[in-house]
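Quick one: the structure is below, questions incoming.
Removed from the display is one protein chain of the complex; every other protein chain stays in position.
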Amino acid sequence: MRVDAFKLPTDGPADVRGLQALLDDGVVRADRLVCVLGKTEGNGGRNDFTRDLAMRALEDLLAPRLGLPPARVQDRVVFSLSGGTEGLVSPHVVVFARSGTWSKEPGPKRMVVGTAHTRPFTPAEIGRTPQIEETARAVAELASELRLAPADVHLVQMKGAIPKADHEATLAARRAGAPLRNDMVHSRAASALGVALALGEVTRADLSDDVVCDDWSLYSGVASCSAKPGLQRTEILMFGNSDRASGDLVVGHTVLKDILDVDAVRALLAELGLPVAGGQLTPEQRARVVGVFAKSEADPRGSIRGRRHTMLSDDDIDDTRHSRAALAAVLASVVGDPCIYVSTRAEHHGPLGGGPLAIIARAP
Amino acid sequence: MRVDAFKLPTDGPADVRGLQALLDDGVVRADRLVCVLGKTEGNGGRNDFTRDLAMRALEDLLAPRLGLPPARVQDRVVFSLSGGTEGLVSPHVVVFARSGTWSKEPGPKRMVVGTAHTRPFTPAEIGRTPQIEETARAVAELASELRLAPADVHLVQMKGAIPKADHEATLAARRAGAPLRNDMVHSRAASALGVALALGEVTRADLSDDVVCDDWSLYSGVASCSAKPGLQRTEILMFGNSDRASGDLVVGHTVLKDILDVDAVRALLAELGLPVAGGQLTPEQRARVVGVFAKSEADPRGSIRGRRHTMLSDDDIDDTRHSRAALAAVLASVVGDPCIYVSTRAEHHGPLGGGPLAIIARAP
Amino acid sequence: MRVDAFKLPTDGPADVRGLQALLDDGVVRADRLVCVLGKTEGNGGRNDFTRDLAMRALEDLLAPRLGLPPARVQDRVVFSLSGGTEGLVSPHVVVFARSGTWSKEPGPKRMVVGTAHTRPFTPAEIGRTPQIEETARAVAELASELRLAPADVHLVQMKGAIPKADHEATLAARRAGAPLRNDMVHSRAASALGVALALGEVTRADLSDDVVCDDWSLYSGVASCSAKPGLQRTEILMFGNSDRASGDLVVGHTVLKDILDVDAVRALLAELGLPVAGGQLTPEQRARVVGVFAKSEADPRGSIRGRRHTMLSDDDIDDTRHSRAALAAVLASVVGDPCIYVSTRAEHHGPLGGGPLAIIARAP
Partner (left out) sequence: MRVDAFKLPTDGPADVRGLQALLDDGVVRADRLVCVLGKTEGNGGRNDFTRDLAMRALEDLLAPRLGLPPARVQDRVVFSLSGGTEGLVSPHVVVFARSGTWSKEPGPKRMVVGTAHTRPFTPAEIGRTPQIEETARAVAELASELRLAPADVHLVQMKGAIPKADHEATLAARRAGAPLRNDMVHSRAASALGVALALGEVTRADLSDDVVCDDWSLYSGVASCSAKPGLQRTEILMFGNSDRASGDLVVGHTVLKDILDVDAVRALLAELGLPVAGGQLTPEQRARVVGVFAKSEADPRGSIRGRRHTMLSDDDIDDTRHSRAALAAVLASVVGDPCIYVSTRAEHHGPLGGGPLAIIARAP
């Protein structure tokens, strides 16, 4: 069982020439692709159609190679595209392929990746304990399948369910004093808490419906959750290190305490065998970094290190665009490469104003 | 001759309470104020009225204390306010006051600040050799007044002249094959080259009308020039270190080779007695940093470290906003403080995609 | 009792030269000014500082003429400045002055204007029946003072209270099942319903806490309400026609059923003695229009006349900017003048997607 990964810059949302070359040259086989993570140059918001364009291009590329109609490609390969390449961020995708079988003997830990999904949710479950528990169950099961102890899981990328409720049910729930939470905020929040529960970052006793979007001391340091209206079940993508895997990739993670937490970034790089001597990785070190994945947002308390920020009161630029620009620049300045994946809205993802960071690198 | 400086966070463009307290408490005397530099939370563009609001508030504060009508305050105190607090940047001003006389004996170098202006320009001179030469003359004269050798000048902040031309003169110049350059781009460019000439960063032989906005290898590493339509003469504000000055401030500068040049930032800090041990100054070190002033812009070649950036093709967010967000985040991540002054449009200010950086700190 | 009004284009938010000339020429006396309504060229959102700049300029102009410190000017003259001159809208203010006494005998109805305020509100009252009832009381009292029957009131411009609640009170209210509504949405909504109640547009029996922001069939056709965090009591400005007033101004209003309701606009103009022959007022007719004031917003149901609009899903431009651009263009196309005042967020102001329109004109 080995994973190979390729960082591919793109010339636009529909540019799939990098992956096409890998496929045409036989470097990667379509049927071994697990997922494509990447940044596209839209606004990352509701009217960001660059993700649709990128997915359409990937589907058109892969459909004939997988012998599937384009509309079925995403049943086989997970696309996790995040819009918004603010500031110095460079549009790119990272492609992951899996091959081989598990080693019988333990060896040095190497990265594995796998996918799973929860059972379908009802609207009333979203943002509440049932979503948290079922997410935790599915995450734990996937970790077990991938032969990963909780401490070996470093990134759980999820697309959270938001089943549609009919108007009557919505009104009834409100009247009953338990308004539906089937929105993006609560779905992301419960997804993250589900990961936290599965991996022991919080205990079952910490959790209740009331803590969701309320007790921000509870969080996951490895989750990276989005949510999608209309989705019935949550899709899960997990990265971790197993001593029964081979290949040359390793993944690690840390929790940024705020958007300026450059020391956490350096500590994580050092853990991955990439100690920063001055302020930035050397070109040789940098060449070993395959992917940098962070989740964060503008500190909702309106300040950073005691200084007021203006991201939340700007009606010309969304705060998500401001904060991605800032955090990505900080990360890029340490790594030395503008191919950085930062996504935003980070309820229960690390502490307020901070967030999880995962880095995938080639082992030394 | 000593300079004192105060970094004052603001709650909004019209917030002058910080300076008011200093004045009321007798910490600073109004008649000793030299200049106020700061960032306000507008878009930094043509319709950024936050600078006007801030200046109006400063004028209303200082006018009675200086015994002047508000409209005359700027004849005495230079306001250099830059709009745009993108990403993590925190709105703030740095106030500079000057007092005392020159020491008779040399001592450790300490920061001085002074102001000057050029003679009035004609529209035809702007963006051409006459603007460069007269700027150089005024800069050299000011350096001499401040007892600064060229190597001791570290920041020359300028508001460049753009005298208005009548329509006929504009047409005549175009017909004569030498179209007027009385625009912001060329005024900034010639201002910067004037500084470069005065300080020996370029030689007179390097210069001609043709090199302006064409030969980007010619630049200043200490200039920070804006330009203002309607201004007849260029206003100059200079910071440098003199061995005849006292006080506890020092200023230094470096040239960033690109927006990710974190090693240059660290080298400059080290020069100022603030070596960065890990990735960031310690709280004690940080408390000694009074002001961080950078000038840069999105690399016009469309890439950073060989990676495409999208700042120049975004029609929703101006590239100046993207690049300020990115560079300020990089600088803040080293200093550990979001009070960073980055201004944009940087013709002949450092190499393409890079730019000058000056830091003012308390001496160890 | 007569009202005079002056439409004054501005060159920027701080431009008060129009009013200054009126004062200097003795056309208007400062102590007779009642209010200044106008559009400034900001984004109309949280970080729109153009209103502050305009108010500061007006205060500086009027303070010496009123013998007041600038900070007290607004106790005497109401400033109602709305940010956002999208599309063809031209920045301008309309200044109103009042003089003379009431006629003893009835004559043709002419416009009057007056101001009032409610008692201070507690946070728990906002967005609920108490705010509605007290607003209705104050509106009714002001109408009576101005000798206006309900049918003669055509525009009630209000700045609604939003008293600050402490965190404990907020939590307690939420726990008690009656979460505080001291936000802009609910304050505006209850203000509008207060006007509607005072003027008989709704009955007391229609109203309850539950209908606020829920039953959109209840609305006022003459209210134009904003809300301001920190304000303790609601400020009221009323325009109507009285047969005991003199002068040459009249005001009328209508309710737009949607943003395309050009026939309502024409009917209102006809009522004011300005029938539109073709598609637009003639230059002579147009010269008689002093002010056009509308309140509306993007239809929250996402469509206009059965066609989908995209104003609510655009993360680059706020929907308020889109809808102001559209409605102002429609109004300007009938009037033939881009000095149009449209403000947005219109809870219980006319039907969903529509809104109130008031026009002030010189009588024929």
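A, B and C label the chains in the order they appear, each numbered from 1.
Definition applied: a contact is a pair of C-beta atoms (placed from the backbone, for glycine too) under 8 Å apart; a residue touches a chain by one contact, two chains touch by 3 or more.
As the structure is a prediction and not an experimental result, all values here were calculated from the model.
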item: Neighbouring displayed chains - absent chain, whole complex; value: A, B, C
item: Sole contact to the chain not displayed, among C:Pro9, C:Pro64, C:Gly100 or C:Pro179; value: C:Pro9
item: Which of A:Thr50, A:Gln157, A:Asn182 or A:Thr344 contacts the chain that the document leaves out; value: A:Thr50
item: Options C:Ala172, C:Ile304 or C:Leu352, residue touching the unrepresented chain; value: C:Ile304
item: Candidate in contact with the missing chain, chosen from C:Val211, C:Leu272, C:Ala326 or C:Ala346; value: C:Ala326
item: Hidden partner chain, residues of chain A it touches; value: 12-14, 41-42, 47, 49-50, 52-53, 56-57, 60, 70, 316
item: Touching residues on chain B - with respect to the absent chain; value: 43-48, 177, 310, 313-316, 318
item: Chain C residues that touch the omitted chain in the full complex; value: 9, 11, 41, 43, 85-92, 259-260, 262-263, 265-266, 276, 278-280, 303-305, 307-311, 314, 316-317, 321-323, 325-330, 332-334, 336-339
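The criterion applied here is as follows: only the chains that are shown with their structure count from here on.
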item: Residue-number overlap at the chain B/chain C interface, same or different (half cut); value: same
item: Furthest chain, CA centroid comparison against chain C; value: A
item: Mean-CA-position distance for chain C and chain A (Å); value: 47
item: Whole-Å gap separating chain A and chain B, where each centre is the average of the chain's CA atoms; value: 40
item: Rounded Å distance between chain B and chain C, as computed from the means of their C-alpha atoms; value: 43
item: Chain C, residues touching no fewer than two other chains; value: 47, 316
